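One chain of protein is taken out of this complex; the other chains stay put.
And now, chain A:
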């Protein structure tokens, strides 16, 4: 037994070592090719962080744009999201514009931070695109002062993915999952745990995804639009943390410590539901053997005034740098494709499963397609319907600081500390952090 275990240990270690080496290699390869811009053709360089998603979207846009501009060429440089953000920050802070691309992908919570910290760095899109064609909450995130920076791209409208087989076994039908509150969700979870032995969901105290979803579902956020802490005297925050603690206490959530464990939990069939953004669809569909077993319902709601069964998790937008040599070309390229082409969004959805916020595309056939994996449900039609219900919020500038302040106190809250006192502590810590 001992020998077996040591062999096993060795094999696992070697395997993960190789895996780690492999991924770091691919990172360094892609990062090297940034400086090769400026050839004779009209070439635009873009930075993105997922070659099979946002990188691929640019490739689709390039094909569409090339129909009318045959000499147009786009180079997409892929790098890890954290690397991209660090590179951008370091370059802008140093005032070096040489290594930077023309187009860059920005995670929505970072928008206000970048625009404020690096004034006049990003191109103004206010009258380049018809923003009334996009979901209002998405445009709200891009508006700073009276200007709109960037092109809205993918959205993270949330849904509750669930395993219909587990819930059926526990005695629930699709109807029972419509328009429920989080307390009802927890009750269902207890029954599921008892009847099937499966967890209802996962929990990771080190990840703010769930709290973010809960807050936005009732139109609130960690910070106020004036960039002040939004922890005290905020009923949505108090209710969010009460629900969070209730989920943690109820024993229906499997503890996970990282993203791969989180994805692993539903791919391995350990959990009955996943509350996540629409971009989670490809990861769920990775488990081919679970085809036909999944469905999507609206997320549960907070049982307070303003709470709805829809929210958002993540999403990103395209920015153009003011200092770029091909600024006008880059703006035109984005405006004619991602900023105003139904065809782009149809292809993006069909080929990559990406959902945008371009309203005219929602009525197309692509969005009405039924998914076999989800038992014939027209999931994208549902997601886009929910996306119009998502409360608009201002993400502000200090989201990350506020999240970290919350994380600092979360263990105490979960251990049953007085919530009012804890929230006051968080508020104090946050104000300390932001000055």
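Simple rule for what comes next: a contact is a pair of C-beta atoms (placed from the backbone, for glycine too) under 8 Å apart; a residue touches a chain by one contact, two chains touch by 3 or more; residues count from 1.
As a working rule, contacts and distances are computed from a predicted model.
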Among "Lactose/L-arabinose transport system permease protein", "protein-glutamate methylesterase", "ABC transmembrane type-1 domain-containing protein" or "Cytochrome bo(3) ubiquinol oxidase subunit 3", the UniProt name of the subunit that does not appear here: "Lactose/L-arabinose transport system permease protein"
Contact with the hidden chain (one of A:92, A:170 or A:334): A:92
Residue of A:224, A:303 or A:408 in touch with the missing chain, whole complex considered: A:408
Residue of A:233, A:257 or A:291 touching the missing chain in the full complex: A:257
Positions on chain A contacted by the hidden chain, ascending: 5, 8-9, 12-13, 16-17, 20-21, 24, 85-86, 89-90, 92-93, 95, 113-114, 116-119, 204-206, 254-258, 261, 397-398, 400-401, 404, 407-411, 429, 432-435
